[in-house]
Each structure stands twice: as C-alpha cells, then as structure tokens.
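Notes follow once the structure below has been shown.
Removed: one protein chain of the complex. Kept in place: all other protein chains.
All chains are identified by letter, namely A, B and C, in their written order; residue positions are counted from 1 within each chain.
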Amino acid sequence: MNLSGIIGYPVTPFSQDNKHVAIDKLGHVIDVLLDAKVDAIAALGSAGEAAYLNEAEWKQVAEYTVQHVAGKVPVIIGIAELTTEQAVQYARHAHQTGADMIMLSPFSYFKLSEAEIFQHYETVAGASPLPIMIYNNPATCGVDMSPEFMLKMVDRIPSAIMIKESTGDIQRMHKIYTLSDGNVPFFNGCNHMALEALNAGASGWCTAAPCLIGDKPGQLYDAIKQGESEKAKELFYQQYEFLEFIVSSGLAAAVKSGLALQGTDVGSPRKPLLPLNNQAQQRLRGMLEALA
Amino acid sequence: MNLSGIIGYPVTPFSQDNKHVAIDKLGHVIDVLLDAKVDAIAALGSAGEAAYLNEAEWKQVAEYTVQHVAGKVPVIIGIAELTTEQAVQYARHAHQTGADMIMLSPFSYFKLSEAEIFQHYETVAGASPLPIMIYNNPATCGVDMSPEFMLKMVDRIPSAIMIKESTGDIQRMHKIYTLSDGNVPFFNGCNHMALEALNAGASGWCTAAPCLIGDKPGQLYDAIKQGESEKAKELFYQQYEFLEFIVSSGLAAAVKSGLALQGTDVGSPRKPLLPLNNQAQQRLRGMLEALA
Amino acid sequence: MNLSGIIGYPVTPFSQDNKHVAIDKLGHVIDVLLDAKVDAIAALGSAGEAAYLNEAEWKQVAEYTVQHVAGKVPVIIGIAELTTEQAVQYARHAHQTGADMIMLSPFSYFKLSEAEIFQHYETVAGASPLPIMIYNNPATCGVDMSPEFMLKMVDRIPSAIMIKESTGDIQRMHKIYTLSDGNVPFFNGCNHMALEALNAGASGWCTAAPCLIGDKPGQLYDAIKQGESEKAKELFYQQYEFLEFIVSSGLAAAVKSGLALQGTDVGSPRKPLLPLNNQAQQRLRGMLEALA
Partner (left out) sequence: MNLSGIIGYPVTPFSQDNKHVAIDKLGHVIDVLLDAKVDAIAALGSAGEAAYLNEAEWKQVAEYTVQHVAGKVPVIIGIAELTTEQAVQYARHAHQTGADMIMLSPFSYFKLSEAEIFQHYETVAGASPLPIMIYNNPATCGVDMSPEFMLKMVDRIPSAIMIKESTGDIQRMHKIYTLSDGNVPFFNGCNHMALEALNAGASGWCTAAPCLIGDKPGQLYDAIKQGESEKAKELFYQQYEFLEFIVSSGLAAAVKSGLALQGTDVGSPRKPLLPLNNQAQQRLRGMLEALA
C-alpha cells in the first residue's frame, strides 16, 4: 500500500438528543472530504469521537464509511481500545467491512510498558491481514511511544508499515527519518505543524481540516512537493490560526461548529464534550470567512 | 455519611483465559480486606481494572461486592467513564445494587474543560441519590482538577461531599484544607504519600495495599490519629518500598502477583496489561516476606 | 557537627540606591533571627541574594555575619557559583572567616552531568576543611540532583555530610531516608512543605521565615519533635499561606517588604528583582498581622 498526501478525517454526526449516530449526515461529511480531493479517508479517529461510541455505533460508522467511499480513495479505520481483545475484534471487523488499513494507537488507563504495547500491536496485527499505521498521540491516548520503539515495531511486525506522529515535536520526525534512512513512511498528525512535517519528509498529513476548508491543506501539500517553498509558507500561515484553533478547541467540537456555520447541522459532540461557546463560534466564523 | 480510615480496594479476579471475571474469587479478595479491618470497600477502582471491564462484567462486580460485603462496612463504587451517559447509567445501577457511595472521576480522551467536567458531575449527581466522592487522578484519567475547582463542585453540587486526591502533590491537600477551613473531607489516593497526607489532615487513605499486607495501613492510620508520630514514621518507612513498588509496577499487576505468591491465584490483569515479570515477582516476594 | 532544628536565613540589606550592601542593617536582621532562637544562621543563601553580589560584597557579608553572630549559633555560608574556581575561592574564604559549615549548590548555565557536579563538589571539598551541606534547588540553580546521586557524594566525599532538599517533592526525602537507613541527615528547604518534611525525618528546616514571624517555625519544629502532631498541624496551617506566599513572591522581595512593614527598611532587592507591588504588600501585611 502506497499512501501519501492528505488523509481526511470525518467527524461523526449525532442526532439532536446526542444519543444516536446520524448516519445519513456522515455521508455528507464524507462527500465534503471527497470534494476536497483528499487522498484517503480515516474513519473513527479522534475527530470522529471513536472513543465516545459504543460497539454498535462504532461498527455502523466503519461499515457505512467503506460503503459510502466506495473505493474512490482508500479507507483507514482508527482503533484505540483499552483492551487488546476489543482491538482485535475491531481489527477483524475493519477487514470484513472491506477497509484498506488500520490506524492503531494504544489508549490507556494504566500506563503501558513497551512490552505491553508491543504485545498489543502484535496481537492485533495477527488478527487481520490489513496493513497497520502506528499512531502516537500521547495527549489523547495517555501513552507515548518513542521513534526508536515505533521503528522496532515496524521492523518486527510485518504488517506495521507506517507511522502517524502527533506529539507536536518535530524532532520525533527527524529521528524517524534518520534512524530509518528515510525508508519508513510517516504522517503528520499535528495540524499546526504541517509545514515543517512535510518539509522534513512526512509522506502526508492526517487532518480533519478539509471538512471545513476544502483543498487548502492539499494545496499546501502540493506546493511543498513541487518545491514551491515560499508559496507553501504563505499557504501555511493563511491556515495557521485556524489549524491551531481547531486543535486547541477540540477537533470534534470545532469541526462540528464549523459545519453548522456552513449550513450542515451534524449535532453536538457527545457529552461530556461540549460544543464551542458563542465567543469561540464567532472566532471560528471569522476565520472561515477569511479562508473562504 | 461519615467516612474515615482505610478504604480498601479489591482487584478483580479473571479466569485463566483472561476472558471472564472469576466472581467467586472476588469473594476471597473482599474477605481479605474485611479481615484487614478496612473501614470501607471501594469496588471498580483503578486496582479493580474497571476501565478494562465490559458493561456486564462491571455490573456483575458491583452487585457481587455489595452482596458479599453485606453491610459490614460501606461500599463505594468507582465510576470513570468516557461518556456522561454511561456514567449516569452506572450511577443508577450503583444505587440499585445498594451501594453507599459513588467515587466519580472524569476519564478522558479529549482534554476536558472545567465546564465540561462540571456538567459531567452535575448530571451524574442528578441521576442517583448517592453521595459522591470527587476523584482526581490525572495520571490514569488524563484530566487534572485543581483544589479550587473541586471545592467549587463540593459547594455547588449538594451530593458531592468529599474528595480523593491522587496527584502525589502534597500541596493540593494543603490547599483543600486551607481553602475549606478544614471542612471538606479529603482522602489520600497516593500510596507512598500516606504519611504526609494523614498528617496534613486527610480523613483516610484509599488503598489496595491491605489485599497483601493486611492491617499494616490501618496501623499507620491509627498511630497518626493517636498522635504517635514516631511510631507512624516507623510504620510508614516499613511499608514504603512496598507502597512505591505497587504504584510503579501497576496496582492490578502487583496485587495480583502478590495474591498468587500468597496462595490465591486470581489470574492475570487484562491485556494489554501484563503480569509482573520474574524479577519484579522476586522483589515483591522479598518485600512481602519482610512485612509478614 | 551535629546540626538540627531551624536554620535561619538573613536577607542582605542594600542602600537606597541599590548599589551597596547596608552592612549595619544586616546586624539587625541577624539579631531578629537570634531573637527567634534559630539553631544556626546561613548567610548568602537564596534569600540573601548571594547570586546578585559582587565578590567584595560577598566576602563582606560572610565576614560580618560570622563576627556578628559571634559563636552564639553555628554559621553556615552558602556557595553557588558558576565556576569551580570561584567556588573554591569562596570556600577558602568561608573557612578563614571562621564559619562552621558550607552549603554548596551547583549553579549552572549549561546543564551539568553528574561527573561535572561530582568533580565540582570534590574540588571544593578539597579546598577547605569545613563540613559541606549538599544543597539541591533546581528551580533556582538549574541543576537537579537525585537522592541517589547526593548519597553517593555523601559516601565518597568525607566532608559532605548532610543534604538540603528544596525540590518540593516529598518523595525525595523518603528516598534519602530509606536509601541511607535514616543515617544521612537532611534538611527541608521548601517552606510550605515543612510539616511533612519534619514528619518524614528531616533534621531541620532551612528558612527565612523567622525574619518576619519569629519563633513560629521553631514552635512547629518543637511540636513535631515532642510528638504533638495535632498541634503541629495547627501551627503549620496557621503559617501555611504566609510560607507559600514568600516562596511564590520571591524570598528576598517578600522578606524585605515584610521587614519594612515591621519598621526596618533594608532597601529593595537588587535589580532586575523588583520589590513587592502594592497589592502583594497589602496581602503580606494582612498575613503578618494575623500571625503577630
């Protein structure tokens, strides 16, 4: 599997009472991403509030996404479960639905040792033939994996073939690049670090931003790949305040508010998550208008 | 509800294949705690691997604990769920089982604002008449609550009446004590800080240690309450290495290994958690022998 | 040398134009400490703004302090220099003045390795026959020393015989106590952690607080040594807000403002340090009145 470019992350729409997935509206969100010409779609990531879905909802979103994308671009399924058993079950389901890849992160209550994380990845890898993107996001998952450790997993677990790095520390990417002689693909998962990640050799950028600002992230990616560094810098700084805002406000809340401002009500994030307050909505409105 | 002293935390026994709760063995663990003369029992805490149980298992453990304790001491039920809806459901269930109190913490994937946490507590409080112990444990739950904020919740949510502090920062307890003029009861949740927490005015100590070392924690509590500070210091340093070990090794893994060393096989922690390795088991054996 | 109890830290008075040490006023500050019945006096510590004195001023303060104390209690001289050569020179001078002990900390610009710190202590120890108190205060000195490393220095450098711990982490003291079987004396350097440090086995408390609140710290020390733990808790919480305030406001600024409020103008701290602003002075006035 040869993946690069923009990987788009849909949010998961909910009903007005916050109790059910509004599955038809998910189709609209996916269409927005496809219109933005993303290179792949990753369901059930952070932005998709996967951690807040029950099992039936989770499977429904996975299945619907694969069907709706219908092969136009590859579909990646995020798995971040507390138990290895649940992660195994979801990995099998992802394969059954016809997804193309798994993005696997070690969500934790107790801190996990490297031996525990390794066993988790190895077991999940053994449960499905899908390739695995190792996903490091300590801010949400509570576990941090070093570049050295992730590369060890790439080396020893055949289906673990790429890395998504979301710590926001550019040095991690330098380490991945140098320690692997540039041979292990890595993706940027920190929106407001996209410029430097791509300049440092990232294969692409995992982002929910195209839900709201269309192909602007794709334009940035293209400018860098074509060596137009001044244009890339301009495009990045145009989007910078917005990118930082959606991260610091919470991706799901920010993207859902933005979609509502653009005319599509996809409901609120699931409680205890709250929608943006009025002031934050006004800021977002201003940024979206400036980027339109 | 007037709670003080040692609150004992049972681990949750699993079957050999790690797939089911071994409910009969839970009775044995509870009996060990009752023999250690704990002043209350808290099921489904960190040590109880609540985060790794599915809904049916969770409810089974809650029900069994209340029945088995049978009123000998109060029963507290820990709730640390990602969604408010699930926490509400568990709070109702805890009340239905006949438990005496809820220990509520805000487990998170996305970081939560104080507004989000407040709403979570208020909603759960509204779902059951049980008193609530506010539980702050950022290392496992991913959310940190300041003394000021927790006292605000005590002030505004009538059933939120006490605090369990597990950051390991003794200054938090000084703040709770001084800001509330000593009027809001707080409990120590950091095993290897028990001496200073109790000296600083903590009403008690929440701990899984009595699963393995009987009434040693209770002796420390009594020494402090009786003003025997030199004896308290001695008792604390006797237990210190052990207390630090079970925290740094992972409570569930350490207590389960210790129970096995003492003759009761309660299975392994649930994967991805691993049991203690051989070297750690040897260290634990030595410490338990020294404390026997 | 058998040291225990309260070690009092004088501030260094300056002239109105901030340019000179007002040496006669230093005598008053020392007298305040002696009236408070401190068990030793430590000149040229953090509170004494040693880092902001030139060499002539530094030596003047050392000499004057030894003369003025005149053997009533032991005198400790703080040394925190960037170069080993300067620290050696000051250690020799401290001995020549007739001081009783050196308190040595590794002030740094570049981070120092343990090899570098060890060499620094060993060289300074070789330059004077005075006993050395190893002082760990990473917040001001930029270097953190683990309990294990400090105990190694106590083991290998004959004149390094005690430790002052100022990280504010009570676990450091537990480690010093357990790793040395209670045989290496340690002192508390974190004012608002005095209660737990003394309960955990500290030999004493290094503090500038007696400059303003007389023997209150000494009363706390006595209560703990006499096993009056409830009284100790009360005394501690009486002083708590004040103790935290002088640390968070900057010791030199806070103590100098307090002395002015009590009728002795000792000038401002040396720039860039600023005196307390009006609001902070009002808070301090209130706290001092409540403690009078």
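For the reader, a short list of remarks on this structure follows.
Operating definition for what follows: a contact is a pair of C-beta atoms (placed from the backbone, for glycine too) under 8 Å apart; a residue touches a chain by one contact, two chains touch by 3 or more.
Bear in mind the structure is a predicted one, so any value in this text is a computation, not a measurement.
Interchain touches from the omitted chain, evaluated on the whole complex, reach A, C.
Across the entire complex, the residue among A:His95, A:His174 or A:Arg285 in touch with the chain not shown is A:His174.
Looking at C:Glu116, C:Asp144, C:Asp169 or C:Glu228, the residue that reaches the missing chain in the full complex is C:Glu116. Among C:Gln60, C:Thr97, C:Thr140 or C:Thr264, only C:Thr140 touches the chain left out of the display.
What subunit A contributes to its contact with the hidden chain is residues 168, 170-171, 174, 177-178, 182, 192-193, 195-196, 199-201, 224, 227-230, 232-233, 237, 240-241, 244. Subunit C residues in contact with the hidden partner, per the touch definition given at the top, are 18-19, 46, 51-52, 80, 82-85, 106-107, 109-113, 115-117, 119-120, 123, 139-142, 250-252, 270-274.
In the analysis below, only the chains that are shown with their structure count from here on.
Subunit B and subunit C have Cα centroids separated by 39 Å.
Note: centroid distance subunit A to subunit C, computed from Cα atoms, is 52 Å. Remark: subunit A and subunit B have CA centroids separated by 35 Å (rounded to whole angstrom).
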